[in-house]
Structure formats: C-alpha cells, structure tokens
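A short write-up of the structure that comes next.
Complex shown without one protein chain; remaining protein chains in place.
All chains are identified by letter, namely A, B and C, in their written order; residue positions are counted from 1 within each chain.
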Amino acid sequence: MSVKLVYFAWVRERIGRPGEDLDLPASVVTVRDLLAHLTTLGEEYESALQFPDVIRVAINQEHAEHDEPIAGAREIGIFPPMTGG
Amino acid sequence: MSVKLVYFAWVRERIGRPGEDLDLPASVVTVRDLLAHLTTLGEEYESALQFPDVIRVAINQEHAEHDEPIAGAREIGIFPPMTGG
Amino acid sequence: MSIITPTIRVQSADFDLQAELTALTADHKNIGAVVTFTGLCRDEQGALSALELEHYPGMAEAEMFRIGELAIERFSLIGLTAIHRFGKIMPGENIVLVIAAAPHRQAAFDGANFVMDFLKTSAPFWKKEHAADGQQGDWVAAKDADDTARDKWR
Partner (left out) sequence: MSIITPTIRVQSADFDLQAELTALTADHKNIGAVVTFTGLCRDEQGALSALELEHYPGMAEAEMFRIGELAIERFSLIGLTAIHRFGKIMPGENIVLVIAAAPHRQAAFDGANFVMDFLKTSAPFWKKEHAADGQQGDWVAAKDADDTARDKWR
C-alpha cells in the first residue's frame, strides 16, 4: 500500500521534511502499526515519534484514533497536539 | 420627612406622573410602609402598587429591600422589575 | 498593577462596536482574549415595529458601573465597556454592548456573560413594545429565566 504522509510542527521539524510518499508493508494495518513502522526508518523518525501516545493522526484530513485501520487512506497527517485558537 | 419620589415604566404610567415631592407621616419607616402609605393616596396609586411584592425600590439610586428603613433618603425610585439588556 | 475602571455609557445614539473595541484594547499588549456581546431588537416575526427603552437616569449609569467593577474584580479583566441605549429602537438596531478583555478566553467570556446577566436583572431599564400595526403594546415582563441566569454566579 502506498500512502502520502504529511508532517506538521515539531514532528515535521524532527523528521526533517514536510511529508513524503511511502510504500507500507502489509503488516501495517492500524495507525499504531504505522507509527511503530516509521520509527524503524531512522533516528529522525525515532526522535519525532518516540512517545507515540502524544502523537495525533488524521486520515484523509479527519482525526483518527490509534487503533483505526489505515486501509483506504490517501493522505495521513501526523502531528503533535493542536495549539491553535 | 419630605422625600422626592420618582416613578418608572408602568408604575409611572398608572400613577400618572413621573414623580413628586411628598411629605411622609412619621409612621412610615420602611420601604414596605412607604408602599402601603402610597396606596392610601388614591386609586391611581392603588392600581400601580396593588401587588407590592413585584415592586422594586431604590433609595438614593441604589436598590433597597422592602424591609429597609427609608430614613435619610433624598430620592426614592419606585418601578417594576427591570427588563433591559 | 493599575486599577481598571469600567467604561459605562447610557445614550440614545447608536454605538460603534469597532471604535469601542479599539478604545478598550489600545495600549494593552497583554490582552489575549476579547469577548463582545451585542443585544439587538428582534422583530418577533414581524409582530414588532419598535421597542421603547425607558431608564432611570443617574441610577442606570451607577448600577452599570457597580456591575462592571464586580466583573473586573471577579474575572481579573484588563478592560470592560458597557453601553446601553434608551429611547425608540427599531428591529435590527442595537440595544446594548458589553466588551470584556482578559489575558485568557474563559475570563473574557465569563466577564461579558456576568455583566449581561446582572444588567438584565439589576440595571434600571424597561422595555415597552410597539406593535407592527402601530398600536402601543405592553411593557415587557421580567423573565424568571433571567433571575436564574443571574443566580448561576452566586
């Protein structure tokens, strides 16, 4: 499965890029699997995602829980808790 | 004791004037006494003040309870519950 | 810390929200939140042609000032403005304006809400309705809901 990932705020800064297209192995089923998979891609990912519980994820621009499946996702956003307003 | 009375809204309309200076007998001690005294002055007062519990009173432009003494009052306002805002 | 004084006005003329907001927030760089409340005359589905607002001159201003001071102290407001109109007011026109400024949002919301709740129940203003057919209508009755709203601040 190929998916477009987009990163924001300190997740973007630590990974070092605003996003990327990535091929995911079949073992990546849920949001939680995706975050675990990304930390294996290098220490910049590890540094960004070392505390997965604080990481927020959106599938196709809608908030998603960590146990949600990512099947069908065209775009997955990964970012820290929001601080707007 | 002489005091300036001012009336507002339907209290003013029923009494038929915006206010008046009045000499009060010594028996009039509290706000409640004043309202009771006024109802003896004519049917326009009776019509305005027949339900004294709903009538609000201000002594020297500050809200006053019905059991407060009116001694020292220069101006007493008599009016229905407020409906501004 | 300087003492904050509410800006209070009772007037027949309309007010300009933007001008009041600018006056309140100028020279303050620590305001993080401003809440404004504007109360307008509804047309009651076409049944109303105007409201007539009567007030107790002197006491209206004094009472609004007292309410404003309470709100500033209770919610640590940086600024507070309250303006109430009197006279004949047409549907769609402004009746009352409250602006509360604070470092954070909940204080600004609560400050403006508090002032409106007390203004409704304690400031000496009375509304009379004029019907769309030109008849002078009734004096608006005070609502128990307004007392309840006020009592939530106890």
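The rule we apply is simple: a residue touches a chain if its C-beta (ideal position, glycine included) is under 8 Å from a C-beta of that chain, and two chains touch if they have at least 3 such contacts.
Everything quoted here is computed from the prediction, not taken from an experiment.
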TODO: Give me the visible chains that the unshown chain touches, in label order.
DONE: A, C
Open item on the list: If I consider the whole complex, including the chain that's not displayed, which of C:Val10, C:Val35, C:Ile72 or C:Ala142 touches that chain?
Closed with: C:Val35
Open item on the list: Out of A:Lys4, A:Arg17 or A:His63, which residue would touch the omitted chain in the full complex?
Closed with: A:His63
TODO: By the contact definition given up top, give the residues of chain C that touch the hidden chain.
DONE: 16-18, 21, 25, 28-45, 91-92, 103, 105-106, 108-109, 112-113, 116, 149
- [ ] Provide the residue numbers of chain A that touch the chain removed from this figure.
- [x] 6, 8-10, 58, 61-63, 77, 79-85
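By our rule, only the chains that are shown with their structure count from here on.
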Open item on the list: Per the definition of touch at the top, where is the C-beta contact count highest among chain pairs?
Closed with: B-C
TODO: Quick one: report the Å distance separating chain A from chain C, using the average Cα coordinate of each chain.
DONE: 48
- [ ] List the centre-to-centre spacing of chain B and chain C in whole Å, with centres computed as mean CA coordinates.
- [x] 26
- [ ] For chain C, write out the residues touching at least two other chains, lowest number first.
- [x] none
